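First the structure, in the form of structure tokens, and then the observations on it.
Yeah, one chain of the complex is gone here, protein chain that is, but the others are all in their spots.
A, B and C label the chains in the order they appear, each numbered from 1.
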Amino acid sequence: MPPPKLISLSEAVHRYTWDGMMYASGAALPIGSDAVVFGRELLRQGRKDLHAIFHCNSQQLNLLAGAGAATRAECGFTGLEVFGFANGLRRATESGRLALEDYSNLSMPLRLLGGALNWPFVPATVNVGSDLQDRSAFAPEEYPSRSKIAAVTDPFSGRQIGALRPLKPDLAAIHVTLSDPLGNAIMLGTEWSRFELSRAAKRVVLVADAIVDGGCVRQFPNLVRIPEIVVEAVVHWPFAAWPQSSPGMYDVDEEHMRFMNKALATAEGTSDYIRDFVSSYRDVEGYLDMIGAAKREEISKTATAFLLDPYRRWIMSAEEVARVQAGATP
Amino acid sequence: MPPPKLISLSEAVHRYTWDGMMYASGAALPIGSDAVVFGRELLRQGRKDLHAIFHCNSQQLNLLAGAGAATRAECGFTGLEVFGFANGLRRATESGRLALEDYSNLSMPLRLLGGALNWPFVPATVNVGSDLQDRSAFAPEEYPSRSKIAAVTDPFSGRQIGALRPLKPDLAAIHVTLSDPLGNAIMLGTEWSRFELSRAAKRVVLVADAIVDGGCVRQFPNLVRIPEIVVEAVVHWPFAAWPQSSPGMYDVDEEHMRFMNKALATAEGTSDYIRDFVSSYRDVEGYLDMIGAAKREEISKTATAFLLDPYRRWIMSAEEVARVQAGATP
Amino acid sequence: MSKANPAGYTRQEMMAIATGRELRDGELAIFGVGLSMLAGFFAQAHHAPNLRAMTEGGVYGSTPVGGLPWGIECNRISTNATSFTSGLDALGCLVGSGRCDVGIIGAAQVDRYGNVNTTGIWDGDIGPTYRTPKTRLTGAGGANDIACGAKHYLIMVAHEPKRFVDRVTYISSPGYLDGGNARARFGFVGGGPSAIVTTMGILRPHPDTREFELDAWFSFSSAEEIIANTGWPLKIAPDAHVVAEPTDAELAALRTVDETGALRRAPG
Partner (left out) sequence: MSKANPAGYTRQEMMAIATGRELRDGELAIFGVGLSMLAGFFAQAHHAPNLRAMTEGGVYGSTPVGGLPWGIECNRISTNATSFTSGLDALGCLVGSGRCDVGIIGAAQVDRYGNVNTTGIWDGDIGPTYRTPKTRLTGAGGANDIACGAKHYLIMVAHEPKRFVDRVTYISSPGYLDGGNARARFGFVGGGPSAIVTTMGILRPHPDTREFELDAWFSFSSAEEIIANTGWPLKIAPDAHVVAEPTDAELAALRTVDETGALRRAPG
């Protein structure tokens, strides 16, 4: 039985991140389960020059890009769905401070799968024949680019298809609904590409809305799509995806989604946002106060709450988690 | 809302199988969740010249091969694990009546994944450099064979790796623990390659130990790894994997595993087995009588029974299932 | 049709209904968020009860609850799902594979061969060296995968001259590329765009050249208005016609789906 892997968020960022690293998160859709709070902590610790791997943009990438902490990004979808364009990412891209390499929502998880399987390339029947293949922000002189998405000949039919570059990020910060102290994680809602990312990344840190006793994962082993053997550390952080949603836990905070995105549209707004919503809290309690009790109550009244019911009895209290975390030695 | 897809086993075999087809099952390990009863029905309806796709051999393939109904097979592991060699498959192979094309336990699901994604080939970093690549039972004159596992050049590094042929079976009969009447299925225990197979096959028939009300899949949507949109029909058949095991439902029937495998070692034994355990029952009730009440009780006392507990309250009675099935028009 | 909306429905509503009419019962269909989701679920509510609707989120078996979802993973669509899997499953196994019958995508720009740009707006051509767009848009998302893999797909777009261009600056999602058989060069399993449904009417590709032509106009619009708002010399198909107005049943079904009135608030 491996030891518990619970550590604090600040410790996780301190220990597993560095300037210039290839950092992955956002293996969730733009308004859903992403470890947004991990991005806040990256800014608090002044990380910069990040090469961001996000299947889709999320408010985390929007913030990192808007704040100038990410200088390269590889993405499928780069907006915020019904909340519109991602202003922080857009501003960074349009100004040239960030090079944004475009893929699609299928080619990104295929590249993660290729990394997970340690393939040298991944066959692609999509993205070819479009400017996703022909144009590269990382190799702008190449036209048509073939270092981004190459051509490979099918040895059986002789016809050409595309070849994608696999991804093996240095670190993945993955939001999950529930994790036990060892890092056996349960996701409610679509996995999007969190399964593939958890195997592709060199290291995985889970950011869990709640910690459950190991009895929960033994009752529902088929739900544990990220087993502890691929996990380096577990961070317990309620409302970790806020202002995005976490199915079973809380809805999207529409007001803050708009507020945040509006702030990120300008340098001034971004500074103010960082002052008020990134640097402002000291710990989890401060973070929860920042969201506000009324807002937490409002977004917790989610129609998806019933999805969490089977697991509630195993959720550990903050005190129990702190006790286990105090004894953890990952 | 699509209509229920419940049909009888005999109807499923009648409607979706034919002589000479590429038939897939056994996307479970040799002693686990395979739709063994579907193979019995294939024999009852006299299907022959089957091209069998089994990630691993199971008692189903052992039976189909032993009975002479399969003339080609593609497999990873071809034994019965601790129960030894698969005598039916072995006898058919050694006699030359069945051509057995060897792969590994990774290359088989990769080939299914390739079929699911409609790739022309699948990169392989395994199987190359061994006789799995160089020898082909389907193209015996070729040495070293490259029509079975070809070579492909990685366009990024220039080095050669292998290329596997994707699989798209005409039909997959997939054993699942639970399904709702529409075909939303829950598997307890390892998926092995049932996920990949369910997307690779041109048609999917589920064979479920129990049918649950739709409320169950709405409570546990993350467990529904096979959604109804890929399912053609659902067959309700208790103890469908017998004598193999179904986690949460029943253990392996050790005695019958040995008895069956011993019978399949000879033509006479196989005839007797077919008389007594294939042609002998008229319907589900007859099948259950054949297993015997005492044996059913014994193997149902599985240590894994607790895995089924969260779903028991949604399991429909035989009468309820019959009522829904009577109204089904798949 | 003026903003006063004398017909009793908006242009956006007509566009959603015309798009929904393209979907057939029993098809496996993929939608995005917003307009395309409303069009799709309208079809399911009205004439295609067995439409198998999915999004690229790997969220299956659900219909939106409590209003238009904020995204394809939104709790409003997760709350009554029967299965959650992944993007790789939805876009790869079900769409990129060629299994999906029809998809609906949007566009910032679309050109005469149905190529779609959702990546950026440049001041003129990009040129031989890639440069950052003046206005960065939302990227290809899953639309590229739908455009490559779905048996056919529909493009929904507001009919404005700036959106209907002779040649898109950047192909985010391939239509018929240079026209004719050009898609065959890339071996796409999908058939390409079967219609561009706009706020004024419907364009369809010529069977040989694959150039989009005017197939039909909504009753509140006209061939002249559509030509004036299209950035290439739009040909008129021999059998071009007026689109039937929404029936009461269609409008009722659409408005049940669009319970928060997104399409009625839209300018139109």
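Here, a residue touches a chain if its C-beta (ideal position, glycine included) is under 8 Å from a C-beta of that chain, and two chains touch if they have at least 3 such contacts.
Please read these numbers as outputs of a predicted model, since none were measured by experiment.
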## Note on the structure
Going by the whole complex, the chain not shown touches A, B
### Message
For the chain left out of this view, which of B:Y16, B:F38, B:F121 or B:W192 touches it?
### Response
B:W192
### Task
Sort through B:L106, B:A265 or B:M290 and give me the one touching the missing partner chain.
B:L106
### Task
Can you work out which residue in B:N127, B:S179 or B:Q325 touches the chain that's missing from view?
B:N127
### Task
Would you indicate which residue among B:S136, B:N184, B:N222 or B:Q325 is in contact with the undisplayed chain?
B:S136
### Message
With the missing chain put back, one of A:Q45, A:S95 or A:N118 would touch it. Which one?
### Response
A:N118
### Touch residues of subunit A, complete complex, unshown partner
1-3, 116-118, 180, 182, 184, 199, 214, 217-218, 221-222, 224-230
#### Entry: subunit B, residues in touch with the chain not shown (by the definition above)
28-33, 55-57, 75-83, 85-86, 89-90, 93-94, 96, 100, 102-110, 113, 125-132, 135-137, 140-141, 143, 145, 159-161, 188-193, 195-196, 245, 247, 251-252, 254, 257, 302-304, 307
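We take it that only the chains that are shown with their structure count from here on.
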### Message
Contact counts by the stated rule: is the higher one at B-C or A-C?
### Response
A-C
### Query
Going by CA means, which chain is nearest the middle of everything shown?
A
### subunit A-subunit B separation of Cα centroids, rounded to whole Å
36
#### Entry: Cα-centroid distance, subunit B relative to subunit C, in whole angstrom
40
### Message
On a C-alpha centroid basis, what's the spacing between subunit A and subunit C, in Å?
### Response
29
### Summary
Residue numbers in subunit A touching two or more further chains are 125, 159, 161, 188-189, 191, 307
### Query
Residues of subunit C touching 2+ other chains?
78, 84-85, 92, 96, 149, 189
